[in-house]
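Here is the structure we will look at, set down as structure tokens.
The complex appears here minus one protein chain, its other protein chains still in place.
Presenting chain A:
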């Protein structure tokens, strides 16, 4: 059964690493629905958080093939309920709508906040799951939505015990090898 999965990958900081990871999904015809990547707390180690619509069986094999790449530390597949995750969206709205009373209530009720205000527009930030963020668009549309932008997923694994320790050990190992 196809469903949404989160794949996390820990990598070295190398040109082209994104390409190396994504072609493994491409080969099996799996569409990546979102991809977030940034440096971890350990300099030089990156974390990719990828969401896909696929099957567990396929993804277990994909993850094996990703881990086989030289510059990959580890890769994991997570079921929806194994991760705590958030996405972040920004909404740019025409400043004229500030004069109506509703927008204030809307922001408060949806746990959103205003990041900046200029004479022409203001920017609202909201975090949540994809559907909430999309639903919020509909609520804002009457006020004159100018632009919308949403991040991919940021996730924390519920069962993780010592990822942070493990990454620090990598650093220590490097030192042992005089790197």
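Assume a contact is a pair of C-beta atoms (placed from the backbone, for glycine too) under 8 Å apart; a residue touches a chain by one contact, two chains touch by 3 or more; residues count from 1.
The rule we apply is simple: contacts and distances are computed from a predicted model.
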Which of "Cation/acetate symporter", "Heme exporter protein D", "Acetolactate synthase" or "NitT/TauT family transport system ATP-binding protein" matches, in UniProt, the chain that is not displayed: "Acetolactate synthase"
Omitted-chain contact residue, chosen from A:3, A:27, A:96 or A:168: A:27
Of A:37, A:65 or A:110, the one touching the omitted chain in the full complex: A:65
Positions on chain A contacted by the hidden chain, ascending: 11-12, 15-16, 19-20, 23, 27, 60-61, 64-65, 67-68, 70-73, 170, 173-174, 177, 179
